[in-house]
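For this view, one protein chain was removed and the others were kept in their places.
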Amino acid sequence: MTVVNKDLIAAGQVAAHNAQRAANLEADYAALGGMLERRGIDIEKITALAQTFAVALPSWGVGTGGTRFARFPGKGEPRNVFEKIDDCGVIHQLTRATPTVSLHFPWDKTDDPAALREHAAAYGLGFDAVNSNTFQDQVGQEQTYKYGSLTNISAAVREQAVAHNIECIELGRALGSKALTVWVGDGANFPGQSNLRGALERYLDSMRNIYSALPDDWNVLIEHKLFEPAFYATTIADWGTSFACAQELGPKAKCLVDLGHHAPNTNIEMIVARLAQFGKLGGFHFNDSKYGDDDLDSGSINPFQLFLVFNELADAASREGAGFQTANMLDQSHNVTDPIESLMNSAVEVQRAFVQAALVDRAALKQHQEGNDVLQAAQALKHAFRTDVSAILAMARVRSGGAADPVACYRASGYRVQAAEQRPAKAGASSSGIV
Amino acid sequence: MTVVNKDLIAAGQVAAHNAQRAANLEADYAALGGMLERRGIDIEKITALAQTFAVALPSWGVGTGGTRFARFPGKGEPRNVFEKIDDCGVIHQLTRATPTVSLHFPWDKTDDPAALREHAAAYGLGFDAVNSNTFQDQVGQEQTYKYGSLTNISAAVREQAVAHNIECIELGRALGSKALTVWVGDGANFPGQSNLRGALERYLDSMRNIYSALPDDWNVLIEHKLFEPAFYATTIADWGTSFACAQELGPKAKCLVDLGHHAPNTNIEMIVARLAQFGKLGGFHFNDSKYGDDDLDSGSINPFQLFLVFNELADAASREGAGFQTANMLDQSHNVTDPIESLMNSAVEVQRAFVQAALVDRAALKQHQEGNDVLQAAQALKHAFRTDVSAILAMARVRSGGAADPVACYRASGYRVQAAEQRPAKAGASSSGIV
Amino acid sequence: MTVVNKDLIAAGQVAAHNAQRAANLEADYAALGGMLERRGIDIEKITALAQTFAVALPSWGVGTGGTRFARFPGKGEPRNVFEKIDDCGVIHQLTRATPTVSLHFPWDKTDDPAALREHAAAYGLGFDAVNSNTFQDQVGQEQTYKYGSLTNISAAVREQAVAHNIECIELGRALGSKALTVWVGDGANFPGQSNLRGALERYLDSMRNIYSALPDDWNVLIEHKLFEPAFYATTIADWGTSFACAQELGPKAKCLVDLGHHAPNTNIEMIVARLAQFGKLGGFHFNDSKYGDDDLDSGSINPFQLFLVFNELADAASREGAGFQTANMLDQSHNVTDPIESLMNSAVEVQRAFVQAALVDRAALKQHQEGNDVLQAAQALKHAFRTDVSAILAMARVRSGGAADPVACYRASGYRVQAAEQRPAKAGASSSGIV
Partner (left out) sequence: MTVVNKDLIAAGQVAAHNAQRAANLEADYAALGGMLERRGIDIEKITALAQTFAVALPSWGVGTGGTRFARFPGKGEPRNVFEKIDDCGVIHQLTRATPTVSLHFPWDKTDDPAALREHAAAYGLGFDAVNSNTFQDQVGQEQTYKYGSLTNISAAVREQAVAHNIECIELGRALGSKALTVWVGDGANFPGQSNLRGALERYLDSMRNIYSALPDDWNVLIEHKLFEPAFYATTIADWGTSFACAQELGPKAKCLVDLGHHAPNTNIEMIVARLAQFGKLGGFHFNDSKYGDDDLDSGSINPFQLFLVFNELADAASREGAGFQTANMLDQSHNVTDPIESLMNSAVEVQRAFVQAALVDRAALKQHQEGNDVLQAAQALKHAFRTDVSAILAMARVRSGGAADPVACYRASGYRVQAAEQRPAKAGASSSGIV
C-alpha cells in the first residue's frame, strides 16, 4: 500500500476514536467469529479479505448534487480539484477502502498534473479511470453538443468530441490512470429526430478514433444508460448495444455497468454474468436507485441486489482466476447528505456486499443447484446475505489504520466546519461538475 | 372571443400564408368531409367544435428547457414575463387554441400585475391557474427548502411556503386567474429520511392554511408526481394520495393529472375516469413521455394514449353535462426544438385528440359494450383515432383567424430571428424558470 | 394458545431435532444477545415478541403452482381441503407462526364445515379471511364470468357473483372466519371494451349488496391488482381505487395490499402508510416479485422492502395502539419448490421482517428525522435490517414447541414421501385451485 504521508484528520483523533470503541468491537468481533466458526468459516480469513477491498471515488461526488429542479449546496464544498482530492483523502483515511479517485474532464482539468498526482499521493490516493464530458458545452467551446457529440451529424462536432477524449487520455496518462470511461448522453427526444442506425455508425466511427489513441495497457469503458438526457432513444441505451460496440472496437474496449442505468425490473446481476462470460465486463458505477438514474447511496434501496452483483463477481473470479478484475467506482449524487459521509458509508456498503459474497458456501451452492434443490440453493445465498458482517468491516478498517466508525470519527473531527470556513460558497457551483 | 388588438406577426403575412394554402386545404377538407359524411358525420359540426378548443400555455415553456446534465439555450429566449407573454401571443395568434397562460411564481412575479394583464389582453390572452414554487431556494430567501417545504419538519419553513402560496393567490387574483396549482417535490431520498405519515400530516396542515385563503370561486389543484426530485418517496406521489388529500381539504380542492408523473405501465385514462367519477378531476398538464417525467411534446410518443384521455373526458362530459370542465395546460420541456414551434405543434396535437374523441360513435360504442362485442367496441375507438382530422384542424384555425400551418407561417415571419437580435442571451438563464 | 391435539410429525422427532441443534443455537443466541445488549436491547423481549407473530396460510399454496404455460406438479399434492389442512398443520407445527388458514371457495367448499373446523383445530389451526372466486367458471355454473363478474354488464351475472360472495360469508361464519377477501380480475383487454366508469359503478353496486350481508364483526377486504388476467384495464387496479371504494362502502370495508400487485417502481411501504393514516389498511398478501404478480416466496427477491413494510406497520402500531391490527397472510405460487418448505421458509422470512422492524430505535430515528440528519436516519433502519436475528427466530420456535430448523426437520420426517404414497396424483389438478 502506498505510504500515506499526510493525515487530514489527526492520527491521534482516529486512535482515540478507535480506543473508545475497542472493547465493544472486540466483543462483537468475537461473537461473530464464534457464529462463523460454527458454520465452518474462519473470521480472520474474511477480515483479511475485507482489507483488500477497494473502490474508486468520483471526484464530482464530493460536491452536493442536485436535480434539474434545484441544487441545495452544503457548506464547505470543494472549489477545485485539489480540494476535491482533500475530501477524498479524508474518506480514504477513515475507510481505508477508497485508494483511488476517478476524475472528470474538463471539470478537473489541471495545468499541473504532476502536482495533482503528488497532492493525491500524499494521501495514499492514485487515479482510476478518467471520464470525458461531451454532454455539456463549455464556455468558449467552438461546436455545440446540443444535437449530440460522438454521434453528431456534423463531422466537426464529432472531431471536437474525439479530440476531447484523446486529451482525456493524455491527462490520464500523466496522472497514472489506465482507463477512459466514455459516457455520452447522445440520442433523440423524438421519433424521427435521428436515424437510429446512422447514429450508432457515427458513434462507432468516432470511438474507433478514440480507441486508436489508447495506450497498450489502457482500456476504454463504454457506459450505457437507458435514458436522460435523451428521452426517446439513447444511442448507447443498453448492455446489448454496449457489448456489440465493445466487440466492434476490439479487446481494449469493455462495458461498464452503472447500477441505475437500466429499464425497470431489469435483472442487473444477470447482465454482469453475461458480460463476464463473453469477456467484456469492464467495471462498475455503484449507486442505488428506485426509479431511474437516481444516483442514491449504494445499498440504500436494495442491498440484496448489490449482494447479488458481488455474488456474480465472486463466481466470475472463481472461474477466471487472478486475472479477473474490474474497474469499480462509486457514482452517486448526494443531494441531502454531507457528500463525504455518504461516500464513506457507501464505500462500506459496497465492501459489505463484497464480504457477504465471500461468505457464500460455493460448494454447497453448486451441490444444491446440481440437485435442483431450489430452496436450499436460494438459502445458500440468503444465509450469506443475512450475516451481519459489520464487526468484520470495522475490524478491517481499524487494522488498516482507519476508523471503527468513519462517520462518527469524521463528525467529531470538525473537518466540515473547518472546510466551511476555508471554502466560502462560490456562485454557479454547478459549473464545477456537480450534476 | 376576446378581441385581439395587437398582432405579433403581421396580419397580412398570415393572410398570404393562408391564401397560398387555400386551394389544397379546401380540397382536403372537402375530401375528408365526404369521407365523414359517408360515416354519417357532419364535418362542419366537428370543425365548429374544434374552434372551441383551448389549452393554456406554460410561461416557462417558451424558454429552452434542459436536464440536470445540461441546458443548451436557443436564440432569442425571453428574458422576462413580458417577453414570455409576447411569445405566447405568437402561439395563440397562429393556432387560435391557446387563449390563456399559466404563470409560475416567483419566476414571473411582477410589480405591476395590471400592466401584465393589459399586455396579455392585447394578444387576446388571459391567465389560467397560477403555480407556486417551493422546490427551489430563491436568492435572499430566509428558510431553505432543502428538506422540504409544505411538509418540512420546521414550522418556520412550512409557514414560509404557505405564505408564498397565499401570495401566489393574491397575484393570481390581480391577473384574473381562478386556480392555484400546487406541486411540491417534497419527499425523501432514503428510507428512514422522513416519517411517511408525519410528512403527509404536515402537508395537509399546510394545505389547509392555503385552502382557507382561496377566494370562493377558486380551485386549488393538487399535482402528484411519482419521483424526482425525491428519489425514494415523494409525499404526493400518486393519484390516490392526491385524491385523499383533495377530499380532506374540501370541494375547492381538486386533482391535477400530469401525463408524465406516473409509474411505468400505468393506465392514465383510467385515473382520469376515476377522478371524474369521484368529482375530483381538476385539470391536466399535457405532455408526453417514454420513461419518466420526460416532458416531451404532447402526442409525440404515444398519441393513442392522448386520444384515450380525451375519450374519457368526452365520456365525462356526456355524463356531467355543461358543468364539467377541467383546467388544461401544456407542460413541456423543449430541449432541442424552438419552444414556440413545439408549443404550437403540441397545442394542435392536443386539439387533434379532442376532435378525434368527438368522432367516437358513442351510441354504437355503448351497444358494442353492452353486447360484449369486444372487437367492435375496440374498433369504435380505433376508427375515430385513425381518422386524419388535419384538414379540420387547419380549417378551424383559418376560420378563427390563425394560420393553416402555424409552424411554416411562424418560420416565414422571421419572429425568432428578430427575437434573437432584440434579446441577447443572458447568463444563468436557468434562474428565470427554465428547468 | 390453542391446544394442539395432534402432531403430524412425531413430537419425539422434533425434540430430537432440536436437541441436536441446542448447543449451537444456545451459543448463537448468547452471541447475538451480547451484541444486542451492547446496543441496549434485551434479546429476551425480542424473542418474546417473535413468539407472538402469526401469519395465515393460503389453502391453495400447499399445492404446486404454475403459469399459463405449464404446471409441473410435485409428489403427494393434497387432493382436497382436508389434506390441505394436514399440510398446513405440518407448517404450523414446525414454525409455530401460522395458526390460521385462509380458504378459497368453491375450491375448498365442504358440506361439513364443522368437521373441517374440528380437523383444523386438532392442529391448532383456525380460519382467517375467506376468499371468493369469480374469476373462473365452475362446472355447471349458469352464468359465465368471461366478461366480468361483479362488474358484468349483465345483472344476472352480477347477481350470481354477489350470491357466491354471500355464500362465502356463510361458509366463513361456520368456520369462524371474520373477513371476506374479494379479488376480481374484472377489467378489459382493449381500450373501448368496457366503459371504465360504468364498470366501477357496477362494482360498487355489487359490493354494496355483499357489504350488507356482512356480519357486524366482519370486514370485507378489497384486493387490488394492476393487471392479469385483464391486460389493458383492471377495474380495481390500484390502491387509490381500492381506497375510494372502501370509503364508499363503509367502515367494514378495508383495503388489502398484495406485495406483487403494483406498477413497477411503486413504493409499497408508502401505500401502507397512506392506508394506515386514512384508516383503511385491512391486511396483506405477502409474497415477493421482480416483474409482476410473480408470487415468489416472501423475502426472496427484495428482503429490505419487506422490512420497510413492517417498519410502517410498527410505526402505525406505535400511533394507533393496541387496536391496530391487520389480516396478514402468505399468498405465493410454489412452482419449483416443495410448497410446504416454501411456506415454512416464507413464514419465517415475514417473521424476520417483523422482528427486525422491532429492533428499530424509534426514538433515535425520530430525533434524526427532526434534525434532518438524513444519513443517520437511514442508518437507523439499516442497522435494524442488518441484524441477523436468525437465532432469535429459532429460539422463538423452539420455545413455542416448533423446530429449530423447520425445513431440515420436515425433510428428516419423511412427510412428503409418505404423502406421495398416500396421495396418488390425480388428473386435472388445476381444478382444485392451483393457479
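Letters A, B and C mark the chains as written, and numbering starts fresh at 1 in each.
In this section, a residue touches a chain if its C-beta (ideal position, glycine included) is under 8 Å from a C-beta of that chain, and two chains touch if they have at least 3 such contacts.
The model shown is predicted, which means the values in this text are computed figures rather than measured ones.
*Asks:* Considering the complete complex, which visible chains touch the unshown chain?
*Replies:* So, spelled out: the chain left out of view touches A, B, C.
*Asks:* In the full complex, which of B:I43, B:L57, B:V336 or B:I392 touches the chain missing from this view?
*Replies:* Of all options in B:I43, B:L57, B:V336 or B:I392, contact with the hidden chain holds for B:V336.
*Asks:* So which of C:A10, C:A48 or C:V336 would be touching the chain we can't see?
*Replies:* From the options C:A10, C:A48 or C:V336, the contact with the absent chain belongs to C:V336.
*Asks:* Using the document's definition of touch, tell me which of B:N80, B:S154, B:N302 or B:S400 contacts the absent chain.
*Replies:* The single option touching the absent chain is B:N302.
*Asks:* Touching residues of subunit C against the unshown chain: what are they?
*Replies:* 66-70, 72, 135-137, 144-147, 185, 189-191, 193, 226-229, 231-232, 264, 289-292, 294-297, 300-301, 335-336, 428, 435
*Asks:* What residue numbers in subunit B mark contact with the hidden partner chain?
*Replies:* Counting only subunit B, the missing chain is touched by 24, 27-28, 31-32, 34-35, 38, 264-265, 267, 290-291, 297, 299-305, 336-338, 341-342, 345, 372, 374-376, 378-379, 382, 385-388, 390, 407.
*Asks:* Considering the whole complex, not just the chains shown, which residues of subunit A touch the missing one?
*Replies:* 146-147, 153, 188-198, 200-201, 226-227, 232-233, 237-241, 243-244, 262-267, 269-271, 273-274, 276-278, 304, 308, 311-312, 315-316, 319, 365-366, 368-370, 372, 374-375, 377-382
One rule holds for everything that comes next: only the chains that are shown with their structure count from here on.
*Asks:* For subunit A and subunit C, let me know how many angstrom lie between their CA-based centres, rounded off.
*Replies:* Inter-chain centre distance comes to 39 Å.
*Asks:* Nearest whole angstrom, what separates the Cα centre of subunit B from the Cα centre of subunit C?
*Replies:* From the centre of subunit B to the centre of subunit C is 43 Å.
*Asks:* If I count partner chains per residue in subunit A, which residues reach a count of at least 2?
*Replies:* Each of 264, 290-291, 297, 300-301, 336 in subunit A touches at least two other chains.
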